[in-house]
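One protein chain is absent from this view; the other protein chains keep their places.
Letters are used for the chains, namely A, B and C, taken in the order the chains are written, and counting of residues starts over at 1 for each.
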Amino acid sequence: MSVAEQMLRSHPDERDEANRDRVLECVEACLACAQACTACADACLGEEELDRLRECVRTDLDCADQCAATGRILTRRTGGDTRLVRAVLEACAQACASCAEECERHASHHEHCRVCAQACRRCERACRELLATL
Amino acid sequence: MSVAEQMLRSHPDERDEANRDRVLECVEACLACAQACTACADACLGEEELDRLRECVRTDLDCADQCAATGRILTRRTGGDTRLVRAVLEACAQACASCAEECERHASHHEHCRVCAQACRRCERACRELLATL
Amino acid sequence: MSVAEQMLRSHPDERDEANRDRVLECVEACLACAQACTACADACLGEEELDRLRECVRTDLDCADQCAATGRILTRRTGGDTRLVRAVLEACAQACASCAEECERHASHHEHCRVCAQACRRCERACRELLATL
Partner (left out) sequence: MSVAEQMLRSHPDERDEANRDRVLECVEACLACAQACTACADACLGEEELDRLRECVRTDLDCADQCAATGRILTRRTGGDTRLVRAVLEACAQACASCAEECERHASHHEHCRVCAQACRRCERACRELLATL
């Protein structure tokens, strides 16, 4: 069992139990995507053809910031405002979609872009699936 | 001239000049709001009646995270995806509205909630005014 | 293979290969600890005896912030300043030690504090082991 799952299961509030797997998948997808985007921006920075990767660095950094914020907000289970959570999930799904599109353009040249695009698509999907239940 | 304004004026890309004041106001409002929300959550934690401030701490922390991410994303002016920026501004405006509503409930008892609610309303307004131009 | 490991292996710079496992363990421990601390602060906020958990919330939030920053900084492999990385690892090891001490006080009453203390101790160890190689 991952640390995130152990933490979720030990939370004093029991509500939302039915949704626990979707919340957990979304938290873990956000954290993995934030890390992948931070790593991809940095790997781009080390590439010879950096000049053609400016937009990729930019979108990576934006996506990393939004995913990190979303992962923290979803981690919180005490109280909270559904309108806020919904808007944050929408923003995160869009950030992931934008970053995935950009990374997919470079996926055949750079393995880090290929892996990062996958992490973005997983996170986009997890956000949309959680949104559908709210 | 604030550091944020000096940085914005020295950016190599000149596009968006007409919108510069709105971007700058939004960046500064996001940073001030993130700081105020972090401080308000902590001040609540030091209050005797902490029991009645749980929801306030929660919404403060969520709003701080979203404002910090939005402030970073808006600070970036190289390239970027308008769909992403728009979704992030929508999420930030909602996070600020939710947090302001909660803090306003406690504003007559706690000066930190009153000041924090003001910072949230300023940031909500700045996000909506920038959104209207995108 | 985790996303973080795939990203590390696809980085254009090959230097540091000998140290790759230690860097990877430290990145993953930082991310897991940041998430656990964010979750523990929130779980404390939902506990009836919140009054006795103020210090735990505080240290959780501080540790979450330092671990998140450290995880991002360590994720970057292009260039970088060893003095900076060393100081950040020292700060992270101390944040984890402080938070673990506090959470251990509540570990017999709250499962989330027990799990969080473990995540802190793992991260403290990973930081110290990486420090020993720099």
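Quick note on the criterion: a contact is a pair of C-beta atoms (placed from the backbone, for glycine too) under 8 Å apart; a residue touches a chain by one contact, two chains touch by 3 or more.
Just so it is clear, the model here is predicted, and its values are computed rather than measured.
Considering the entire complex, the omitted chain makes contact with A, B, C. Shown as candidates are C:Arg54, C:Arg105 or C:Arg125; the residue that touches the absent chain is C:Arg54.
From the options B:Cys26, B:Ala43 or B:Ala87, the residue with contact to the unseen chain in the full assembly is B:Ala43. Only one of B:His11, B:Arg54 or B:Arg125 touches the absent chain when the whole complex is considered: B:His11. In the full complex, subunit B makes contact with the omitted chain through residues 2-4, 6-8, 10-13, 27, 31-32, 35-36, 38-40, 42-43, 45-48, 64, 68, 71-72, 75-78, 110-112, 115-116, 119.
Although one chain is not shown, part of subunit A still touches it, namely residues 41-42, 45-46, 50-51, 54, 57-58, 61. Although one chain is not drawn, its touching partners on subunit C can still be listed: residues 54-55, 58-59, 61-63, 65-66, 68-69, 72-73, 76, 78-81, 83-84, 86-88, 90-91, 93-95, 97-98, 102.
The rule is simple: only the chains that are shown with their structure count from here on.
Ranked by distance of CA centroids from subunit C, the top chain is B. Judged by shared residue numbers over all numbers used at their interface, subunit A and subunit C contact each other through mostly the same positions, with over half in common. Subunit B and subunit C have Cα centroids separated by 27 Å. Chain centres here are Cα averages; for subunit A and subunit C they lie 19 Å apart. Annotation for subunit A: residues 68, 72, 76, 78 touch two or more other chains.
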